[in-house]
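Worksheet: the structure to be examined is printed underneath.
A protein chain is absent from this complex, but the other protein chains hold their places.
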Amino acid sequence: MAVVRRGFAALALACLVTPGTGLAQVKPDAGITIGRQMLADDNPGELWIEQGKTLFHQKRGPKSASLEQCDFGLGAGKLEGASVRLPRYFSDTDRVQDLESRLVTCMVELQGFKRDDIVARAISPAGSNGSDIEALALYITSRSNGMKMSVSLDHPKEQEMYMAGEYLFFRRSGQTDFSCLQCHGDADKRIRLQDLVHMTSKKGVQEVVATWPAYRGAHFVVRTMQWRLYDCFWQMRLPELAYASDVSIALTTYLHYQGNGAVIKVPGFKR
Amino acid sequence: MNNMRRAFLQWAGGIAALAAAGLLRPAQAWAASWNKAGFESKVVNDVLKSLGAANPAESKEITITAPDIAENGAVVPVAVASRLANTQQISIVAEKNPFPLAATFEVAGGGEGYVSTRIKMGQTSDVWALVKADGKYYVARKEIKITVGGCG
Amino acid sequence: MRLACWTILAAAALTVAGCSSYPDQAATRASAESMVSKSFTAPTPDLLKRLEQDRSQRICSKIGGARLTQEEAAEVVKLARASIQYPPSGKLAGDWKAGEKLAHDGAGDRIQFGRLEKRKENGGLCQNCHALAPGEINVGNIGPALTGYGAQRGTSDAVAKLTYERIYNGWAYAPCSNMPRLGATGHLTPEQIAHLVAYLLDPASPINRKP
Partner (left out) sequence: MAEPMKIRAILQGDVADVRVLMLHPMETGQRRDAKGELVPLHFIQSVVVTHNGKTVLDAQWSQAVSRNPFLGLRVKGAKAGDRISVTWVDNQSDKRTDEAVVAPAS
């Protein structure tokens, strides 16, 4: 009985205090950071910016039009500073849209692409040359490099998206009982060796919103926020997050608003 | 170093694609100079033989900069700096790779004894920096641990 | 700390948005749940059910990770206790070698590109969040280190039972903790959990090796 009580106490304590106390944990940090720094200093993601620029100005699609007439919130074709205000409400679609869902809208409306085709190709296979949207999203976001994230919630639909995003961030479901909080609710946590961003801290969430799209070393392509969210739900064993869906936009609205003030610096470099 | 890193963020001026023809040797000439025997060697000893580098001497004048632990074996950054006088050639060898010799760099003219690249590693292994200086071969080694990245 | 942080953020949000037009909790919940129902795809409709929350998950989804009330905590514990099932054999400690393999297996049952990841069995996921045998580097730290688990606690039936239950449904002891209810949600079978218990307790298991 005493053993049970001691065992229980130890376990209960372990749940209350920061894990890692008591038992020696391997601290792999020092030997890893130099590698991360070497990779981040020379980021192959840079190679996609030019591609995105070309795609933006090229006449493409059934309507043979460029994206120069696409309005990302600051007027047709105005890209400087557009990303730092996204997601935002757009009256023409009567929706709150993030950069990627707005790109889909423009590729459909201006260029005549089929929505289903774009969405199906939006996230490229690992080890490929990447998708049009990945290159475009990087190019457009890079035009806000050095600028501060400043998402507003002035429109009621922006508020609604933010509130939904917050609710979803903490919503646990599925066979792992995960919400975003389980992995991203504390500082200095890792899944295996991979550092997890502490998203309920200002610094952590700013690091996130400032560095996507990013070059993903393990995939050899540029990845976007839509992919980041999709991949989290995959690990959580949940169904597949639909590209540019409201859940993705709500979570992005929540995170970007929390990250207001972050200075954009893309492409980021992720493991 | 920080200043330098910041400076790199500004791309050096105009980058122009050149019509390659005038500057290039024909492809055949390249294939001939490529160290086929070395790159197809399956053990380090054969790599050394292919280079004429049997029994290289350990040297503290060679520095390998690389992580102790690489998160992604597909992209392991490795930089080699040689302070040996008259450094002519630097090879990077991953001992336990199926084909250990990853790359050989001939340093000529104004080239300093420094190269940096990224290699694939199948498993935890010693990485060798094999340096030819003044006609002789020297070596430094560093173990790099490879972990399987991701959650899968 | 987290609660305080959240309160400040919420206050800031309210100030910006203006209280009058701010959606209330029920409205937010309704709009977010409606988004959930329209934002996911799966190869078969039954897999979409994974998005539905059970009673405990609902209680454990407090915004900002806010504290549970005493009643809520008691309800989660009660539901958890009732959920726990034991292997038909009654043996709570199985084969530590099988457990070791499971502990280092993070795959199984994920959905990607319109396909369900079908395997003989799901991985135990332990390595993702817990330090395991001494010297292992590729381990997470979301959960407490399990290094020396059995060496510290012994191998009594009581320890085995407690360990089994903590894996099957840890919310019976720590309601709404980060630890997935691996047995209760069906991620692992009772037999698999018994293998994990053996891996944690057996003196021969690498996890109990002296560092």
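Letters A, B and C name the chains as they come in the text, with residue numbers starting at 1 for each one.
We adopt the following convention: a residue touches a chain if its C-beta (ideal position, glycine included) is under 8 Å from a C-beta of that chain, and two chains touch if they have at least 3 such contacts.
The structure presented is a predicted model; accordingly, all values stated were derived computationally and were not measured.
Colleague: Of the chains you can see, which ones touch the chain that is left out?
Modeller: A, B
Colleague: Touching the hidden chain in the complete assembly: which of B:Ala66, B:Val115 or B:Ile144 does that?
Modeller: Checking each option in B:Ala66, B:Val115 or B:Ile144, the one touching the absent chain turns out to be B:Val115.
Colleague: Residue by residue, what part of chain A touches the chain that was omitted?
Modeller: 41-44, 46-47, 50-51, 125, 127, 129, 220
Colleague: Which positions on chain B touch the chain that was left off?
Modeller: 3-4, 6-8, 10-18, 20, 23-24, 27, 30-31, 33-35, 39, 74-77, 79, 94, 97, 99, 101-112, 114-120
Following the convention adopted for this analysis, only the chains that are shown with their structure count from here on.
Colleague: Where the centres are mean C-alpha positions, what is the separation of chain A from chain B, in Å?
Modeller: 35
Colleague: Going through chain C residue by residue, note those that touch at least 2 other chains and give them in order.
Modeller: In chain C, 106, 128, 137-138 touch at least two other chains.
Colleague: Using the touch rule from the top of the page, what residues of chain B touch 2 or more other chains?
Modeller: 69, 145, 147, 151
Colleague: With touch defined as at the start, can you tell me which chain B residues reach chain A in the complex?
Modeller: For this pair, the touching residues of chain B are 5, 8, 65-72, 74-77, 79, 116, 118, 145, 147, 149-151.
Colleague: Would you tell me which residues of chain C are touching chain B in their complex?
Modeller: Those residues of chain C that touch chain B are 106-107, 128, 137-138.
Colleague: Per the contact definition, I'd like the list of chain B residues that touch chain C in the complex.
Modeller: 69, 145, 147-148, 151-152
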